[in-house]
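In this view, the complex is presented without one of its protein chains, the others remaining in place.
Letters A and B mark the chains in the order given here, with residues in each chain numbered from 1 onward.
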Amino acid sequence: MEQMIQLEGITKKFGANLIIPTLNLSINDGEFLTLLGPSGCGKTTLLRMIAGLETPTTGKIILDGKDVTHLPPYKRDVNMVFQNYALFPHMNVEENIYFGLKMKKVPEAEAAERVSQVLYLTQLEEFRERRPQQMSGGQQQRVAIARALVNNPKVLLLDEPLGALDYQLRKKLQLELKNLQRSLGLTFIYVTHDQEEALTMSDRIVVMNKGVIQQDGHPDAIYHQPKNKFVAKFIGESNFFEMGDSVYALRPEKLNLCLEEDCVEGKETQHPAPQFFGSVVDIVFYGTIDKVFIRLDNSNQVVVAYQYFDDVKRWKVDDRVGIWWYERDGVKVEQ
Amino acid sequence: MKNGKLLVAPTVLWLCVFFIIPMLIVVAVSFASRTPYGQVVFNWTFSNYQRFAEALYISIFGQTLVVAFITTVVTILMGYPVAWSIAKLPKKWQQPGLVIVMAPFWINFLIRSYAWVIILRSQGVINTILLKLGLITTPLQMLYNEGAVMLGMIYALLPFMVLPIYVSIEQLDRRLLEAAADLGAAPMTAFRKITLPLTMPGIAAGTILVFISSLGMFVVPDVMGGAKSALIGNLIQNQFLSARDWPFGSALSIVLAVLSLVLIMLYYKVLNTQKGGADDAKDVA
Partner (left out) sequence: MQKTWRSSVLLAYSLAVLAFLYLPLIILALYSFNDSRINAVWSGFTFKWYQALFQNTRVLEALTNTLIIGFFSTIISTALGTTAAIALHRYHYKFKTVINGLVYLPILIPEIVMGLSLLVLFSQAHLPLGKPTLILAHITFCVSFVVITVGARMEGMRNDLEQAASDLYATPWQTFRYITLPLIMPGIIAGALIAFTLSIDDFVISFFVAGPNSTTLPLYIYAMVKRGISPEINALSTLMMCATVSMVVLAEILQPRHHHRSQEE
C-alpha cells in the first residue's frame, strides 16, 4: 500500500519539557488510523505537527512524498477537525465551508459545486444560513467536518471530534464518520482517549504514552495481544499474573473460577489446573455479568473475573476459589 | 509576521516619552529649587521634602488623610448594601443594575460637584425650600466647609466602592450560605461568619481604590470647599498654577504618587487572593 505520511525521527520539546522523544511512524493512504492514549501523551501534539500548527524540534514530516516539515499550515494539503469545532462565529454555515476554497482561490463555479456536494454529504443543506451558535453540538460537528472535507485534503485530521457530545450521539456519529471515511477512501488520523471509540472505528491503532508509541497494530491485535502492561491496562480491563520471570495479562472474561475443594492439587478436573488460589472479597452486579474480586493468597493483589449468570455457580464473599485459564488466553507482556 | 512582536513598540515608546520621562523629570525637579521669578534651578537639594515638616503642610496632610478615611468608611457603609442588592438581582438584571450605579462615575467630577453647588448654596435648592416652608429665616451655610468636601468626595467615589464589592459577592458560592443555614446559622450569623469574611477582599479592593482617589482629588475641594479647605491635591495645583513653586509641587506629587503606588500594589495583592479564591470555587463546581 502507498504511504501517505511518514514521520521520521520526530522529537518535540516545549521549553525544557520533552513531550515526544524520537518517534517514527508511517501512515498508509486510505487508512483510518487512531492515535490513542491518556491526556498529555503527546497524541494531540503529534496531530498538530502534521497539521503544521506545531513544528517538530527535530525530524522530518513527509506528506505524499513531499517534505512539509517547515511548511506553515496554510500551505499543507491536510485539514483538521478541531476539538471544539472552531467554527467561525461571525459566519454562517455556508460561509464557514466556503472559507478554505476562498483562501485557495478556487474558481467560483467549482467552489459552489463542491460546497453543495459536501452539504449534501453531511446532510446540512437546510442549515446553510444558520450561524454556528444556533446549532446543536452534533450539527456543529458536521459543519466542522464539511468545512475540512470540502477542500479535498489528502489527509483529514480529527482531534477528539466527538469529545464534547453525549454518549448516544457519539455512538451514532462514530458510525457516520466511519462510513464517510470508507466511501471517500480518505486517510483519517483520529485522536482520542476513548478506547472503545478507537476499537470500533479504526483500521489501525497507535497507542501512545509519554510521547512513546507503545503498540501499533490492528484493533484486534491491540486488544487481544497487548504488548505491555500499559496497553493491557489502558485498553479494557486486565489482570496481571507474575509467573517466574514473566508477567501474563489476562482479560477478566478469560478467568475461570472453581471452588478450592473441587480443584486442589491431585483432584481430577475437566479443565486446566488452577494457577492461583484466593478468597472472594467482593461481588458487584453488572447486569449480564458479576464482577468477582479475588484476593490472591500470599499477596495483596486483587484480581477481577467476569462470571456470567448461566454459570452453574454464583459466588459468595469469602468463598475459597482456584483461578484457572486456557493457555492461549494468557498474554505474556513486557513490564 | 516575524516582526509582529514589534507592534507593541509604538505604544511602549509613547508611554515612555509621555509618561515615564515626565515622571522622571518631576522627580528631578523635586530635588531642584526655584528662583524668585519661579524658574527651576537644578541644585540637588532635599529642602523641598524637608518643608513637609512645616506645621501648615502637616495639617494639610493630616486633613487629607482624615477626609480620605471618612470617605472610605462612609462609602463602604453605603456601597455594601447596594452591591449586595445588585448581586441578588436576577442574572439578566445584574449587568444593567451595575451600569446604573457606575454610570454617574463616568461624568466628570467637575460637573458632579457643581450639581451639589446648585443644591447646597445659599440661594440653592435646599435653602429655597426651607425658606419657603418657613423652617429657617436666613439661609444655611452648607457649602464651602469640610462637610461639603466630604459629601462631594463620598458622592464622587461611591461607585468605585460598589464595583469590587459586587464582584466579590457575585463570586461568593451561594451553597456556602445554604450550608450555613442548614447547619443552623441564623441569617445575621451567616452574614457575619461566612459572607463578610469571604467578601472582605472586595471591601479591601474598594477601600484602596477610594482611598487613593480621594488622596489625589482636587476638583471636589476646589469647587465645594472654597478657599478654606485645602487638601494635598489643591496644594499641588496651587504650587504649579499660582505659587509657581514647581520644585515643592513636584516633591508633593512624588510623595502622592509613591503613596498611591504602594496602595495599588497592596490592591493587586488583594485582587490576586480574590482571584485565587474564585478559581478554587470554580474547581469545586
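Operating definition for what follows: a residue touches a chain if its C-beta (ideal position, glycine included) is under 8 Å from a C-beta of that chain, and two chains touch if they have at least 3 such contacts.
Given the structure is predicted, the values throughout are model-derived calculations rather than measurements.
Undergrad: I'm checking contacts with the chain that's been left out. Which of B:Leu172, B:Ile203 or B:Ile236 qualifies?
TA: Of the listed residues, the one touching the omitted chain is B:Ile236.
Undergrad: In the whole complex, not just what's shown, which of A:Phe14, A:Phe88 or A:Tyr120 touches the removed chain?
TA: Reading the full complex, the residue touching the unseen chain is A:Phe88.
Undergrad: Pick from B:Ile76, B:Ile119, B:Leu140 or B:Met200: which residue touches the chain that isn't shown?
TA: B:Ile119
Undergrad: Name, in rising order, the residues on subunit B that touch the hidden chain in the full complex.
TA: So the residues of subunit B touching the missing chain come out as 1, 4-8, 10-12, 14-16, 18-23, 25-26, 29, 78-79, 81-82, 84-86, 88, 91-92, 95, 99-101, 103-104, 106-112, 114-119, 121, 123-125, 127-128, 155, 158-159, 187, 212-213, 215-216, 218-219, 223, 233, 236-237, 240-241, 246, 249-250, 253, 256-257, 260-261, 264.
Undergrad: What residue numbers in subunit A mark contact with the hidden partner chain?
TA: That gives, for subunit A, the contact residues 51-53, 72-75, 78-80, 82-84, 86-90, 99-100, 103-104, 147-148, 151.
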